[in-house]
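Written below as structure tokens is the structure these notes are about.
Note that this complex is displayed minus one protein chain, with the remaining chains in position.
For clarity, chains are labelled A, B and C in written order, and residue numbers in each chain start from 1.
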Amino acid sequence: MNETERKQGEWEPKIIAFLCNWCSYAGADLAGVSRYQYPPSLRIVRVPCSGRVSANMILDALRSGADGVLVSGCHPGDCHYISGNYYARRRFAILKRFLEFVGIESDRVNFSWISASEGEQFAQVATEVTERVKRLGPARHLVKEF
Amino acid sequence: MSTMNEKITEELRQKARQLLESGRVAAFLGYASGSVPMVMRPFVARTPEDADRLEWNSFCVLNLANYLPALLKSFEPPRRPNEPPPQGPLPKVGVVATGCWSRNMVVQIQENQVERERLVIIGISSRGMVDRKKVQALIAHRDVTAVKEGDNTLVVAGPGFEEEINRWDVVRDNCKSCVHPDPVIFDDMIGELKGERDLPDRFSQVEEIEALSAQERWKWFTSEIQSCIRCYACRNACPLCYCPTCFVDDSRPQWVGKSIDSVDTAIFHILRAYHCAGRCTDCGSCESACPMGIRMRILTKKLQKDVLQLYGIEAGMSVQEPLPLTTYKKDDPQDFILTESLKGEKK
Amino acid sequence: MLPRAGFQQWLQELSGQFEIFGPKKNEKAIVSWQRLEGGELPDMAPGVPKGSIKTFFFPQPETLFEFTARPKQDDSFRLREPEKRQKPRLVVGVRPCDARSVLLNSMPYKEDPYFQQNRQNVILVGLACRNGCSTCFCTWTGGSPVGTEGLDILVFELEDGFVLEPVTERGESLLQKASSARDATEAERQAVQEIRDNAPTSLPEAMEPASQLVQKDLMALYNAPFWQQLSDSCINCGTCTFLCPTCYCFDIQDETLRGKGRRIRYWDSCMFPLFTLHASGHNPRGEKVKRVRNRFMHKLKYFPERFGPLSCVGCGRCVRDCPVNIDIRQVMKELLAV
Partner (left out) sequence: MNPYLPYPARIDDIVIETEDGNLKTFKLVLEDDADRAGWHHVPGQFAMLSIAGKGEIPIGIASSPTEKGHLLFTVNRAGVVTTALHKMNVGDPIGVRGPLGNGFPVDSELKGKNIVIIAGGFAFTTLRSTLIYMLEHRADYGNITVVYGARTPGMLLYKEELKQWQERDDLDVHITVDREAPGWKGLVGFVPTIAGQVKPSPENAAALICGPPIMIKFTMPPLEEVGWTDDQVYLSLENRMKCGLGVCGHCNVGPVYVCKDGPVFTRSQVQKLPVEF
């Protein structure tokens, strides 16, 4: 067992989740109320809209030591602000490919659509993202140290 | 017999002189020759006599659109931040533009940084500009004291040597992979429009990197930016970078540290490039300005490739067409969205 | 006199006592300051390395102190000074202009504990210039291609070896460790003398010394008409200031990370608008022309008024790498003509 594997065994990743106020945050709330189980690795940041989340924020999370990032908004067509998530979708599509291009593992940065009624889906996504990040091990590339 | 560039220079001076003499423009933005070989000086001609200092050759590497927002503003009466712009026509500025420069002017028009009516654009179809770093590499980094340009050759001279090199061999990578040499907006042209170039492998530099593993890509990226001194020449040479406060200078919150820490430098380069997504015309100003030889242009080229592939748009081709990241389609690709790809897996 | 192999052997022997640095080509063929291992010789091609030697004395960044990053906790201002670097450094292949810059920077940094400690810790072994490059102008600013100011040892490169001359006592004591050194022959002495005689005149152009600017009226220079046109070209990047060996401005900032904190100082540039921005939003040098003017006025007028010499050593880095060809030599000429 090498060190990474050993660490993965006992290590719980820290994942920053930017959830939009109107859908995904309510979805996370519902997951809790409905007692769906999911790993305790998510630190939730409530934002007005997935369109509010900038690349700066995602990279700031990684720089500060997050092992993974999840951004989640309303399903296309359901945005409280009509089109925020459509714009976000273009920006995230480009960003995700771009981060992969400079060598950031694809599964570090994740995006999802979760509505206010999808508590179960939220728990699924949280579990899935946690597993993916666990497989990668602790983030190293963009974590600032001194 | 005069070379192509000498003819262009002559015509450029003449047109600029006329514009300045007639009072149609308050200033003309072009290039004057520099004090060291292979570096040109961006130059604002303010009098008809100044026009005779204008020069055109293969070393005009810095995108002149970069100067336009501030230059235009300098001809407006001073006003407070929230005061509306003055009524009536404002002084105009003349500027020379190749394909990519004119496309950056289009982007600036779309982003309300410059007004089309205030520009008098003299178009020149680009033959590609020369990368002086390539020239220096070819002559083993010896001290260059003079460079003489022919139509297809450069004669490079220094203490104890004189070598003739093929111009195209040392043309910048972005120019070699450019398909739009013609200006897309102009009021007057010098020379003919050349038409689009057909280059199926224009993204080959990007594809080479894409073919690597994630680990190798990270290694490439970090070693490429390792020598960065954070002078921001890449940012300041870029016509897209006009924000009054750059994210680098934000203090609340501070997105990125300011010394040459490797993580901060990496984040700076990622975000700088990303902010150009859907707006960059691959003019190569950033790379040409970099004193450390960092090839950060590959980053923006990658963004250009993805934007074109996903949304079918190239920045600055038309004032009417919205910039790709300021618009959307309901059926934009979304296979990268986890909940969508999980759906796919279930099926 | 040390033959090539003897010079390498000397460096090899010193590498136990010192971390050795010198100009070296990187994979992009850029000559920069790098660690030299196992008696490796520095790159001795004509000209100065890309980066500035100030990095050894005024590192980017320098940690001023460390603290516990819990602003409201009792221990937050119990400071720890950073651990001192134990092993002294030896920098070889230093051009006389660069060495002189260390001396000049030492004037404003006279009472700066970090800078002065680094000075004590760094030995400079110079390399005399045979020929000036096309961008060299050290003689305009009071230096010389064979000058010794700021150096501990000056090295002359000859056909088959090196003549080493001690400049300081600590240089002298290091030279005594060069086991294969012998006295220079008459011919070698003559060759050194030839370099001494010829190098200064090998510079591309002679000009009246810019030190005369001290006598000119400050406001007359400040109000000279050419500043506007000069600043028309400037893109306000920090290339000139960051490559310049005598630009020494810095910013101070706190960085915190998961409970730890440090206060660092790092290179700053008077070319950046933020440099002078007040918290109120007022900016005394908000316009580009004021910033461009300040950089040159500082080097050529303000600094000399305070300390005597110009704050420029004529290394030509800014001339070589300014992306828009702003040339300090032309600025000097323009100012002298005021």
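We take it that contacts are C-beta pairs under 8 Å (C-beta built on N, C-alpha and C of every residue); 3 or more make two chains touch, one makes a residue touch a chain.
Worth saying up front: this structure is predicted, and the values here are computed from it rather than measured.
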Query raised in the report: Thinking of the whole complex, not just what is shown, which of C:64, C:103, C:191 or C:207 touches the missing chain?
Result: C:64
Query - Given C:24, C:285 or C:320, the one touching the chain that is not displayed - result: C:285
Query raised in the report: Where the complex has a chain not shown, which of C:95, C:301 or C:320 is the residue touching it?
Result: C:301
Query - Which residue of C:7, C:21, C:156 or C:275 touches the chain not shown here - result: C:275
Report summary line: Among the options C:88, C:108 or C:209, the absent chain makes contact with C:108
Query raised in the report: Since one chain has been left out of the picture, which residues of chain C touch it in the full complex?
Result: 64-65, 67-74, 76-79, 81, 108-109, 111-114, 218-219, 222, 248-254, 256, 261, 263, 265, 268, 270, 275-280, 284-285, 290, 294, 297-298, 301-302, 305-306
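By definition in this document, only the chains that are shown with their structure count from here on.
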Query raised in the report: Computing the C-alpha centre of each chain, which chain sits at the greatest distance from chain A?
Result: C
Requested in this report: Would you kindly tell me how far, in whole Å, the mean C-alpha position of chain C lies from that of chain B?
Outcome: 32
Query - chain A and chain B: spacing of chain centres that average the CA atoms, whole Å - result: 35
**Report entry** Junction residues of chain A, two or more chains touched
**Finding:** 144-146
Report summary line: Multi-chain touching residues of chain B, meaning two or more other chains, are 257, 261
Report summary line: As the complex stands, chain A meets chain C at residues 64-65, 144-146
Report task. Within their complex, state which residues of chain B touch chain A. Result -> 206, 209-210, 214-222, 247, 253, 255-257, 261, 263-264, 266-267, 270-271, 273-275, 277-278, 299, 302-303, 306-307, 310-311, 324-326, 328, 330, 332-334, 336-340, 342
Query - Residues on chain C engaged by chain B in the complex (per definition of touch) - result: 26-30, 32, 45-47, 50-51, 60-61, 131, 133-135, 204, 229, 232-233, 235-239, 241-243, 251, 253, 255, 264, 266-267, 269, 272, 274, 288, 319-327, 329-330
